[in-house]
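Here is the structure we will look at.
One chain of protein is taken out of this complex; the other chains stay put.
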Amino acid sequence: MIGNNIHNFAKELWPINRSITGPGVRDTLKAISKILPKLKVHSVPSQTKVFDWVVPKEWNVNEAYIITPSGDKICDFSKNNLHLVGYSIPFKGKISFEELKKHLHTIPEQKKAIPYITSYYEEKWGFCLSHDQFEKLEHGTYSIVVDTNLFNGELNYGELLIKGNSDKEIFLSTCICHPSMANNELSGISVLTFLADWLQENNNNYSYRIVFVPETIGSITYLHYNLKEIKNKVFAGFNVVCVGDNRSYSYLPSRKGNTISDLVAKHILKFTDKNFKHFSWLERGSDERQYCSPEVDLPIASILRTKYGEYPEYHTSLDDLENVVTPEGLNGGYWAIRKAIEAIEKNKVYKSNFLCEPQMGKRGLYPQLSTKKSKNESALIMNIISFCDGDNSLLKIAETLDVPIWTLYEQIEILKNHNLISQL
Amino acid sequence: MIGNNIHNFAKELWPINRSITGPGVRDTLKAISKILPKLKVHSVPSQTKVFDWVVPKEWNVNEAYIITPSGDKICDFSKNNLHLVGYSIPFKGKISFEELKKHLHTIPEQKKAIPYITSYYEEKWGFCLSHDQFEKLEHGTYSIVVDTNLFNGELNYGELLIKGNSDKEIFLSTCICHPSMANNELSGISVLTFLADWLQENNNNYSYRIVFVPETIGSITYLHYNLKEIKNKVFAGFNVVCVGDNRSYSYLPSRKGNTISDLVAKHILKFTDKNFKHFSWLERGSDERQYCSPEVDLPIASILRTKYGEYPEYHTSLDDLENVVTPEGLNGGYWAIRKAIEAIEKNKVYKSNFLCEPQMGKRGLYPQLSTKKSKNESALIMNIISFCDGDNSLLKIAETLDVPIWTLYEQIEILKNHNLISQL
Partner (left out) sequence: MIGNNIHNFAKELWPINRSITGPGVRDTLKAISKILPKLKVHSVPSQTKVFDWVVPKEWNVNEAYIITPSGDKICDFSKNNLHLVGYSIPFKGKISFEELKKHLHTIPEQKKAIPYITSYYEEKWGFCLSHDQFEKLEHGTYSIVVDTNLFNGELNYGELLIKGNSDKEIFLSTCICHPSMANNELSGISVLTFLADWLQENNNNYSYRIVFVPETIGSITYLHYNLKEIKNKVFAGFNVVCVGDNRSYSYLPSRKGNTISDLVAKHILKFTDKNFKHFSWLERGSDERQYCSPEVDLPIASILRTKYGEYPEYHTSLDDLENVVTPEGLNGGYWAIRKAIEAIEKNKVYKSNFLCEPQMGKRGLYPQLSTKKSKNESALIMNIISFCDGDNSLLKIAETLDVPIWTLYEQIEILKNHNLISQL
């Protein structure tokens, strides 16, 4: 089960402090490069204008913690990188508990969870901790150490181009900006790495453009530099996030909802889990926000396990690799997306080579003795032929027959090998 | 509440004997002119051929009543103009009860109601009375006085053109041919007068063509003279009838059912009363019969309160300004149509000024601190932007978001003021 390998890889990435910029992003890309040696790591300087945005300063954390009046060290960043509000500016000093409280974040409804908080675009510092721990804090004077740097550095992202038989591209993206959380978002990084590994070994009909970007600013930056080139090449794609828990399958459409990615995603999920959750574009929240924005409009849908915002551990320290993300969960996420990619690869249009039905009996494809039941035995192959009219795609045929597209691949090979149909 | 003013105006018009021609029509138009001084009153001579029809003679009533064998005066037109069958020809004489009965109309199932009966195109005289009263009539000789004139005069209708920024027109029509009945049809006259009053004070994007016509022959006559001119200008409109009771909201489509008027009417009503009644074209019965007839095909839908034919008091003396039509009912009718007009005025197409999402945070339109909940807080404005693609109209966006269009007006202003979107 490939899910085990993916889970092991996720564990390796777990401790790295990812954010939208900084060494954690580079360390993550370096780990991915071991599996995907052709991954190209790009760098964009801080302050670069990208559409309506500006690439932010690079953020580096040396250490961050609080010393309580009793002398205990708490909220230690080196123990859990969620303790520090993302993009905290440096601060060192002694402050009262009353003052400190303005900088502390907890989730009163989830007493054991450390929340994940960032302040990318407003200069602040802050700490996150469990509400249980917060409630034990005493009055008095606290020593604060936020030893961070914010400086004009660079924003990084990874890109891998796998050439196929056609220049037409399938676009796959995940986000590498979340620190130690598992479903959102070590799962996407790990699953996409293993999908890319499969694709780089495969003989593909289409080319694949695979990007590992910090969410929002990363995809915006990527599009700023690449949209013109990819706009007419990319005809399908998926945003790969939240693909690691084993509780549900989910689909989030592209903005227009009618791309080949959408059709395939719905088809695959319907036959993977008939109770899969069908979200609307209004419930979006990841980089499809950019990829599908007006005039960008790339054909990007999302196949997920349990979607961001839809599970209690979301954006907290409880989103871990033990209780939430599992090898089985990752395995399911990997195969759903792989089946979707395979479906797009095999979604061709065929034409019967004969007018009228061909004589299947003489080819051993139809029972020679005609009884009450003979039609049923060859119904599937006869139904496929009846739709090979140069118009229906294989996906359309599978939908019409209400069967998983993968159950047709072998029949199509038989028909092609008998010269009964031709691919257009 | 503007419904009070509308109700007072209806009370003023109540006693006038409206028919398809005659002084009652002119008196009604005169009363409307006090509020709409630019209303133009048109006159078309009797016997004028209009399409397949001929403008009928003008009808004038001096007096009409019956003297019973006991000497009582009953069915007195001066007490209730419904007593006389509309377009009754003159008659004076003594007749037996047996003979009289052929000229009397009642509704046995509604014993207290005087029915509303007309005979526009066949020469007859007759009286209407409650079945209760009819049952008390004695045998013997009755004296009949129907002192009416039918003569080659004129047919009148009112027309008001309010110029807007565009020559494109919205067409509003009501019918002025019903005598003293309230929902059908003092309500339409009164509500449309007050809508026109609002429009003549307003700075409108579109021009408004507002007509007050006798039903059927009036709209046919109007179209005979004006269809060629208005056909390419009118892109929306409503027939304003039965808008005065407070029991329900209703929608009757245009013939094709897919005009902007239809879309807006359904949208407004859905968010005004989720149980609004959706009638079919087959249940039509007012001037949409002409406006939407083949090749005329003006985009006219109807927003009504309780539709003609759908309430027990319909076309009887029970359809009054006390029990049936109320200030609240008129107020609801006025605002539903006004909101529909406003929706058409504001139903523009917008385009985002940026590729990808704009950075809302720096404009104070998005929370700076990213927590589990930050997406929800700005979901509405982000959703609007995501559909500003130069393709979706504001109505389409409201339908997609499943919110009343009027909840978007302010957000659109904010986005325009921040230069984030442009109107196409």
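Some observations on this one:
Residue numbering begins at 1 within each chain, and the chains themselves are lettered A and B in the order written.
One rule holds for everything that comes next: a contact is a pair of C-beta atoms (placed from the backbone, for glycine too) under 8 Å apart; a residue touches a chain by one contact, two chains touch by 3 or more.
This one's a predicted model, so the numbers in the text were calculated from it and none came from an experiment.
Contact with the undisplayed chain is limited, among A:Asn4, A:Gln359, A:Thr407 or A:Gln423, to A:Gln359.
In the full complex, chain A touches the hidden chain at residues 351-352, 354-359, 361-362, 368-372, 375, 379, 382-383, 386-390, 400-401. In the full complex, chain B touches the omitted chain through residues 51-53, 86, 105, 107, 115, 117-122, 124, 216, 219-220, 223-224, 227, 255, 281-282, 285, 289-290, 292-297, 309, 314-316.
Assume only the chains that are shown with their structure count from here on.
With centres taken as mean Cα positions, chain B sits 55 Å from chain A.
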